[in-house]
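Provided herewith is a single structure, encoded as structure tokens, for subsequent inquiry.
Every protein chain except one is present and positioned as in the full complex.
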Amino acid sequence: MGQREIWVFAEFSEHEVAPVSFEMLSEARKLAKELKGKTCVCLIGKKDGEIPRSLQKYGAEKIYRIESKNSNEPSIDVYASILQNLIQKFSPFIILFGATPSGSELAPRIAARLKLPCITEVKRIGGERDNLVIGKSCYNEKVYQNYNFHPEKTVVLTVLPGDMNSEEADGPRELEVVNEDIYIERGMTRTKTIKFIKGDPKKIRLEEANLVIAGGKGIGKDMAIIEDLADLLGASIGGSRPLVDDGMIPFERQIGITGKSVTPKLLMACGISGAREFVAGMDKAMLTIAINRDAKAPIFKFANLGIVGDLHEIIPFLIDRIKVLKQKCNREEGNNSPL
Amino acid sequence: MIPTREIFWNVGDLRVAIYFLAAVPLGIALYGILRRYTKWRMGKEEKRLDHVPQRFRSLVQSLVGHQKILQESYPGLMHLFIFWGFGVLFLGTLTIAFQEDILFPILGKKILLGNFYLLFSLLLDIFGLFALAGISMAIYRRYVIRPRSLDRRPSDIVMLSLLLWVVITGFIVEGLRLTVLEPSWALWEPVGFLLGRVFNTFGIAAVTQKGLHKAFWWVHLVASMGVIIYFPFSNLFHIISSPLNLFFRSLGPSGALAPIDFQKEKPFGVAHIPDFTWKQLLDLDACTRCGRCQENCPAYLGQKPLNPKKLIQDLKTSLNLPLRSREDLPLAGQSISEEDLWDCTTCQACVESCPVEIGHLEKIVGLRRYLVMEEAKIPQEYKKIFKNMEIFGDPFGGGSLTREDWLTNVKTKRVYQDNNIEVLLWVGCTGSLYDERTKNITAAAAKVLNKAGINFGILGKQELCCGDPARRMGNEYLFLKIANQNITILKKHKIKKLVTFCPHCFNVFRNEYPLLGGAYEVIHFSQLIKILLDGERLVVKSKTEGFFTYHDPCYLGRYNKIYQVPRDVLGSVSASGIKEMAYSREVAFCCGAGGGNLWRGKTTGRRLEEMRIEQAIATKTDGLITACPFCKIMFESAIRQKGLEASFKVLDIVELVDQVT
Partner (left out) sequence: MKIIVCVKQVGYIYHPIAIDSPGGAIDPEKIVYMLNPYDEVAIEEALRIKENFGFEVIVITAGPPKAEAALRYAFSFGADRMIRIHCQSLDAWSISLALTAVIRNLTYDVILCGRKAMDTNEGMVGSFVAELLNISQVSGIVGLEIVSQKKKVVVEKYLGRGDREVIECNLPALFTVERSVNEPRYPTVPSRLKAEKKGIEVIELGTLGLRFDEELTLSNIRSISPPKPKPKKVFTPDSHLSASDRMRLIMSGGMAGKKSDLFEGPPETMANKIAEVLIQEKIL
């Protein structure tokens, strides 16, 4: 087998490498150190396209650049066949997928086809002598499942975006590039992508929203302030019962015990006191930021970040700051070329 | 000359014809009554002939005493006048008929003679005046005052006019007779006498007077026949249906619902009119559209679409539909809107205020049962509540072990560890799983029991929901499942006595579990406190300085008639006593949580707890005491909405007692 290779399947979001790929790369690098292996990336696309510099920045040592012949459609069926070929040929020690909609489907499919051990949404990966030690959470994050085994075949793992830290690699690295052509048999694709539909944060169901700005009594009559913030962040708007009672948001946007239960990545509670009836609908949010004038408001017991202050003063500054940061980002982005 | 009256004077020649004619309206009336009877018979069987003497007694009491009707003074007096006025007049007519058709032809005797006749005449005149006054008051109320509780139909004015005209023509006939005959005892018929005087001033010739007498006599007869013909088809039919309804009323605990036999009944709940029992259909005919239910219904007063009077009348319309159109769409969702059905908080203000004992609530629950169990058409938010009860054993989804969270620093026995206890403290879901505000009540209850040295225990993690929410929301299937589980657990631990501070648990255990095989001695915590205070097992260290008002929880008050006991307790623990709200005891305004509404999402109209808390704040007291954890949750929420946490307290009576003992 040679040196153990830790593979990361690079995912793209809107023509850019998705952050989860950098998180996996950082993790792969750590593992490579522990297991004396090599950090590799699988890149599927055109052979003559540019390789994102960011991959090297986060520690890639080897890139497998794959172009699929006779198939241009980027469907999961195609990727599954490509990876099946690749893994059979190169037998990496581990292959990491992001636990994204694509990765979560690809990983078990490959594992089933090639009869490989597969563990999804892992929280911890480590090497212990010759064994792989893996931890994953189950039962709503209340129980931890620990694996400890010596793998004979490639181990397929998926990692949730945000679970691992992304760290830039130190020092310059040499990048080895391997180009592969894979031929896909016609019959391997049984699905056809017809189109993509972009979700409008204003229209999607509150339970699906990734980012939620919620308003409460403290908003007063001025919805514009959180609407602007939501627009900037691409977030959906929700609220507590007083906002619904006053007719400022429809009942479908009420969060709480009789309203919706939301599980967004970010919930910003603006001017919400945090009564039990509201909290029951949002205590599973991953990150909660609360702004309220009253330091004793119960919402602060459920917030990761609590700001005591007047939202009518703070949010305008926040909006400005975000606008400035976005401008800066846009200028910088010109330097990275999409694949 | 002996005072008497020649019956059929001046009209005697038509006597035979009159009897023939009388048969027609009687026949029509009988037909009308029979038609209504067949409508009632469309309903399912129900046994209501138990305790006949008691039923009869209570009917007579209601008819004579008019207690419920007199709860409103104007209509009460008005009805008293009409009832006794026409009642006595009718008895008078019967007496005359008895004499003319039975006594005299067979025995040759007359009773309308001498002093008896004089008294007879005077009484009839006086009660005739009552009848006149009553009908006039009725017409004035319905057409001039036009209160919100009354609506107007053509049949109303027709019947009222007929009755008015019957009385007026009766007096006119009397007056004309007296002016013509001029008997010496005319003063014993004062109204007729006065009228006669009036006629005389017009200088009408005696011959004309006789002619007029005959004419008016006919008008009087026709009008009376009109009343007889028309009464089965108008509001007046209630003179048959309402007493029947009073006779057949439920003698069981107020609001107790009948369980369903899931092996035999079909459908579950009420889809169409024939799915009601015959007694429930009789209810629909007993309704006089007085509107008291509507004016006492918190949902209606809160500008929600639910209107108990309209509900009964809409059901009556459906009852009157011809047979074939009934086969299709079910009532719930069609003639009765679903939202109306869910708005009901099951507070029984409608039932309490109804003078003819209509059971509005059992019909609403019957329709709900159909919606929930046969069609599964329930408000979205209720699905989770039902699933929580099945999976977790409580509507909040807190889970069994969580029920013991409140026990952190209070000494309490768990029955599954030691079941040697005097009484079981049934904590209930709200008391253990909702939040700190209700868990405080539980802790206070345990402390009070400890102070009094009562050997009590709790089921703790083995407790399940009493099932009341499921039953009131119409999910009888879920209720039976849970109730049977509870009965098994209570049996296992040999529990015979329960005390609880939650009126819903109290009500269902006391009044409804016995029908399922679970019979226990059940008392409400306020009753226990009174016993303990009276027996000096609990001693008030220093009365509270606070000045409070008291809110009667619906399931303690109207359902179980427990009004005075909590007041007595509050009298013992409060230095300044309590101030009553404008609507208290039997007419207390519901907090809005019942019937599943604690979990209801967006509704139209006002929030009932806010309306009630405004009534409480209007007493200018320091706060409100209640005896139900649901009420406490609702009122605390209202106070928070209004931002009055600092100035108006909401406490359960158990908490207050714990503070002062």
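Letters A and B mark the chains in the order given here, with residues in each chain numbered from 1 onward.
What we mean here is this: contacts are C-beta pairs under 8 Å (C-beta built on N, C-alpha and C of every residue); 3 or more make two chains touch, one makes a residue touch a chain.
Here the structure is a predicted model, which is why all the values come from computation and not from measurement.
Visitor: Checking the contacts here: which visible chains does the omitted one touch?
Guide: A, B
Visitor: With respect to the chain omitted from the figure, which of B:69, B:82, B:159 or B:373 is a touching residue?
Guide: For the chain that is not drawn, the touching residue is B:373.
Visitor: Taking the full complex into account, find the residue in A:17, A:63 or A:119 that is in contact with the omitted chain.
Guide: Selected residue, touching the omitted chain: A:119.
Visitor: Just the residue numbers, please: which parts of chain A touch the chain that's not shown?
Guide: Contacting residues on chain A, toward the hidden partner: 19, 75-77, 100-101, 104-105, 108-109, 111-113, 115-121, 123-124, 133, 135-149, 152-153, 162-163, 165, 190-201, 203-205, 207-211, 233-234, 265-266, 287-291, 295, 300-310, 313-318, 320-322, 325-326.
Visitor: Using the document's contact rule, name the residues of chain B that touch the chain not shown here.
Guide: 262, 268, 373-376, 378, 380, 383, 386-387, 391-392, 397-402, 461, 477
FYI, only the chains that are shown with their structure count from here on.
Visitor: Write out the stretch or stretches of chain A touching chain B in their complex.
Guide: These residues of chain A touch chain B: 242, 244, 251, 254, 257-259, 273, 275-277.
Visitor: Going by the contact rule set out above, which residues of chain B touch chain A in the complex?
Guide: Listed in rising order, the residues are 381, 434-435, 599-602, 637, 640-641.
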